[in-house]
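The other protein chains are all here in position, but one chain of the complex has been omitted.
So, chain A:
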Amino acid sequence: MIKAILIFNNHGKPRLSKFYEHYSEDTEQQIIRETFHLVSKRDENVCNFLEGGMLIGGSENKLICRHYATLYFVFCVDSSESELGILDLIQVFVETLDKCFENVCELDLIFHVDKVHNILAEMVMGGMVLETNMNEIITQVDAQNKMEKSEAGIAGAPARAVSAVKNMNLPEMPRNINIGDISIKVPNLLSFK
């Protein structure tokens, strides 16, 4: 089982939090802080697995994390998940985001956290892995987005226009925080489809 999925940036600001067990808002924030604390002090090039994280479930659980540019992706899993498998799942998740947002960067996650949730929902459901095939995930996400668009129809057009205008007004909309090494595959983890 996956207990929680967290994404936060280099400063510990949460960009997405998905808990598959219920915690109060305060505890959730505490967990995020603690996890960030554990994860951020690790060097690059150390292993992606961490034990201890007292808050979620204790010793049986592991934190599996990957660092992409400015973002940490952390999965908290118990012993029934394969460590390398989850590592691969994170890769699939990030690659899917990359496809869906077209060259994803932190800002995409900041402004479209709902979309990220929707993508995640096609991969993991209630803490269990639902789909690992990227093409299948993207197909389903696209189909749902299409539905959304068709529902909005003509009525949605002005709203879109407004938000486009708003975006243009924004003085800085830097898209320079690209996740550079996104396409770098993990060595030795080749044969997942």
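Quick notes on this one:
The working rule: a contact is a pair of C-beta atoms (placed from the backbone, for glycine too) under 8 Å apart; a residue touches a chain by one contact, two chains touch by 3 or more; residues count from 1.
One rule holds in what follows: contacts and distances are computed from a predicted model.
Between the names "6-phosphofructo-2-kinase/fructose-2,6-biphosphatase 4", "Small ribosomal subunit protein mS29", "Cytochrome b" or "AP-3 complex subunit delta-1", the one given in UniProt for the chain missing from this structure view is "AP-3 complex subunit delta-1". Where chain A meets the omitted chain, the residues involved are 1, 14, 16-18, 20, 22, 24-26, 28-29, 42-43, 45-52, 80, 82-85, 87-88, 110-114, 117-118, 121, 125-133, 136, 140, 143-144, 147-148, 151-152, 159, 162-163, 166-167, 169-170, 187-193.
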